[in-house]
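All protein chains of the complex are present and in place, except for one that has been dropped.
In order of appearance the chains are A and B, and numbering begins at 1 in each one.
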Amino acid sequence: MAWNTNLRWRLPLACLLLQVAMVVLFGVFVRYSPDADAHWTEAKKPGNLSSDLENEFYYRYPSFQDVHVMIFVGFGFLMTFLQRYGYSSVGFNFLLAAFGIQWALLMQGWFHSFQGGYILVGVENLINADFCVGSVCVAFGAVLGKVSPVQLLIMTLFQVTLFSVNEFILLSLLNVKDAGGSMTIHTFGAYFGLTVTWILYRPNLYQSKARQSAVYHSDLFAMIGTLFLWMYWPSFNSAVSNHGDAQHRAAINTYCSLAACVLTAVALSSALQKKGKLDMVHIQNATLAGGVAVGTAAEMMLMPYGSLIVGFICGIVSTLGFVYLTPFLESRLRIQDTCGIHNLHGMPGIIGGIVGAVTAACANSRVYGQEGLAHAFDLEGFKTDWSPSLQGSFQAAGIFVSLAMALVGGLFVGGILKLPIWGQASDENCFEDAVYWEVPEEPKHAASHAEDSTLKAPEP
Amino acid sequence: MAWNTNLRWRLPLACLLLQVAMVVLFGVFVRYSPDADAHWTEAKKPGNLSSDLENEFYYRYPSFQDVHVMIFVGFGFLMTFLQRYGYSSVGFNFLLAAFGIQWALLMQGWFHSFQGGYILVGVENLINADFCVGSVCVAFGAVLGKVSPVQLLIMTLFQVTLFSVNEFILLSLLNVKDAGGSMTIHTFGAYFGLTVTWILYRPNLYQSKARQSAVYHSDLFAMIGTLFLWMYWPSFNSAVSNHGDAQHRAAINTYCSLAACVLTAVALSSALQKKGKLDMVHIQNATLAGGVAVGTAAEMMLMPYGSLIVGFICGIVSTLGFVYLTPFLESRLRIQDTCGIHNLHGMPGIIGGIVGAVTAACANSRVYGQEGLAHAFDLEGFKTDWSPSLQGSFQAAGIFVSLAMALVGGLFVGGILKLPIWGQASDENCFEDAVYWEVPEEPKHAASHAEDSTLKAPEP
Partner (left out) sequence: MAWNTNLRWRLPLACLLLQVAMVVLFGVFVRYSPDADAHWTEAKKPGNLSSDLENEFYYRYPSFQDVHVMIFVGFGFLMTFLQRYGYSSVGFNFLLAAFGIQWALLMQGWFHSFQGGYILVGVENLINADFCVGSVCVAFGAVLGKVSPVQLLIMTLFQVTLFSVNEFILLSLLNVKDAGGSMTIHTFGAYFGLTVTWILYRPNLYQSKARQSAVYHSDLFAMIGTLFLWMYWPSFNSAVSNHGDAQHRAAINTYCSLAACVLTAVALSSALQKKGKLDMVHIQNATLAGGVAVGTAAEMMLMPYGSLIVGFICGIVSTLGFVYLTPFLESRLRIQDTCGIHNLHGMPGIIGGIVGAVTAACANSRVYGQEGLAHAFDLEGFKTDWSPSLQGSFQAAGIFVSLAMALVGGLFVGGILKLPIWGQASDENCFEDAVYWEVPEEPKHAASHAEDSTLKAPEP
């Protein structure tokens, strides 16, 4: 079956319509937060140095830039491991994230920064928009190589919407703490993506098998993505925590968890191969599971050894997942998970939610101090019947809400994406840049070898 | 015609002479600014924490590092798209920038930081030196593949000088605001580079045509450059703005403009190709035009939707430029613009100047607040006859001054570079690293295949 993959009208139309909508909605709704508004500085003693220093910008901007790198270079290059899908991995990730951050500024703004008819944006909104898009990047990993850019824009539109609703339920209704997004970003993103790819199941995907692996240099490109994700993850988990000790602690915990995770991922990778050789897929992915799994608890008093234990477990669980679970999901449950996001974001995300619930339930004023406890869980002006175990229960509830939103939303969005009108490639042309990109001829090859003719053959 | 491309004496001599000159001039002129000087801390209450916090270092250093990455990795890797010119793209960019930042510290220092016979340097000088070199990196894009490193050092020497004069005229004489350098960096850099390449016109450049395109992996290397430029551009446009809300606002505006630009660049790239396929050249370059075009207005009250509109327009203009204007410039006006800098820096730079002039002309105390207006346009101690429309006129004048400096300077410098003594390659050996670099033999090729013999053939 030969679908029409010429996107000449569909892709430009989708991009322009969405972007025009963004311009109109921003015009109606988006203004600067006081810290970014020239006008408001009057109320804040202009020229007063300490006033400038207290600008939210200086607390959050370095973390924002690190998160920004994770979304665009981290996720983008992590997915370049495929031998003939590097343009699409980096390019489509770029496209969906650029659209997603705008739509997320609006959606999250309506829920969290809406004052006097306007969404007031500052640097924290930029970080949260990047976070929201992070969950789309996660889901992209499941459908990588099998969807068109038009499908990705549609998925982003819906997923950002659902993410924002889920985030509102968790953070505002259930008063859940989830600064690093184990639940809101990773659990939701992963199970949403897995549901979508389940709906989009391709029975003849084996026809593209030859391109569904790495070549030597593509694995090195992917390591660029891995390392920038790994290095900047402490910024990710601390970016929107409370000022001061909470940000500080979140960075330390994430640093510890990630370090431990590398060693156990390497251990399992070697132990599970007959000749003891390491597998690049594990090094690229399972080493990051520790960052996912301390997302919720990083800002809490998890203790450095607690972080090490979380990383220790997740390196093992994630690598085992790549070796045993991913093949099982594909052959038995018809879930084709290109990047193995279930191992990197799904299971570690749930573990992160559980760790967060347990850590919150164990909080007490001996560990946090009386004032510190109130500060850490934002109890100022809070209902007086708060207790650690109640917080733990709400945290646990957050996991199930996220899973439910992901599954229901994924079914719905998957159904829309299944319509054969979005320019998706046929099973034999998956994982191939030449479907959507002008790809240069390989040098030293006969020029008569027409580019498009390569699409049918499993190997160009 | 076979020019002598052996630089064994010319390149070392140029490097050593210039570096010795730098040492001597730094010895005579350059000292630390008060914030970086141990001695001055006495006047600033040593050990007083709030004094340390107010050190300019903490306001600017994170932005500086981001800008630094843009200059060296961003510009360097953006130009690695050529199949056989990666060493030169990254390496020569490294060389010219390393020299340029030293010379810029001196030139800009004499104009802006000269006190008591000394140039007092601090972190803001480092940023401005990087900015100045940014304009040289822009111009390098026009002549990429066609000039020797000796020519690049000479071009850097003159361009940094002219940049500093132009910047002094704009910022100090015309009191123009241009924090992100739409005029001083991009417009000046682009039209300077285009004039130089026009003077250096090579009628037989088609002989190197086979190497003037990408291969698969070179396009992925170029995306590293693109993404680091794109991600850190908010830092670029906010790095030297006023503390507090101005820096904050500049980052938000740039973030918005760049996001919009990606969608319209993708839309046009697909729409302009018969089969709707995307072109990597557009994704690598046109997606950045939005950052160039909010350079001047980013710190003003442009509003997020204003930024989106600017990005929207520039993504379209830039992509159209790559498809229609660059071939026209080459065939009709004899302007060989290797990287298409006219589309990425030229037109968007002028648009940025216009946007800045209009935004300034529309400034009023309702939008900025009375104090905010004075603060944003540095009116403290300023002549009392200031008005927004006057500011707008000066801003507009800045565009023309920058263009004039670029054209006149480019003619002069192009004339010098045209002398056949700088080791430039012949037309058939352009875009080839092996001219100036020891290039490893490709493995799996006969060792008898002598490296230098490849220089004559269009394809090695």
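Quick note on the criterion: contacts are C-beta pairs under 8 Å (C-beta built on N, C-alpha and C of every residue); 3 or more make two chains touch, one makes a residue touch a chain.
Note that the coordinates shown come from a computational prediction; the quantities given were computed from them, not determined experimentally.
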| item | value |
| --- | --- |
| Option touching the unshown chain, where B:Phe163, B:Tyr191, B:Trp422 or B:Tyr436 are the choices | B:Tyr436 |
| Residue among B:Leu53, B:Val165, B:Ala210 or B:Val358 touching the omitted chain | B:Leu53 |
| Option from A:Leu13, A:Leu220 or A:Leu407 whose C-beta touches the chain left out | A:Leu220 |
| For chain A, residues in touch with the removed chain | 50, 53-54, 58-59, 62-63, 66, 83, 213-217, 219-220, 223-224, 227-228, 230-232, 234-235, 243-249, 251-252, 255-256, 258-264, 266-268, 270-271, 273-280, 283, 287, 301, 303-305, 308-309, 312, 367-373, 375-376, 459 |
| Residues in chain B touching the chain absent from view | 6-13, 15-16, 18-20, 22-23, 26-27, 30-32, 35-42, 46-47, 49-53, 55-58, 61-62, 65, 68-69, 72-73, 76-77, 80, 86-87, 90-91, 94-95, 98-99, 101-102, 105, 121-123, 126, 149, 217, 221, 224, 436-440, 442-444 |
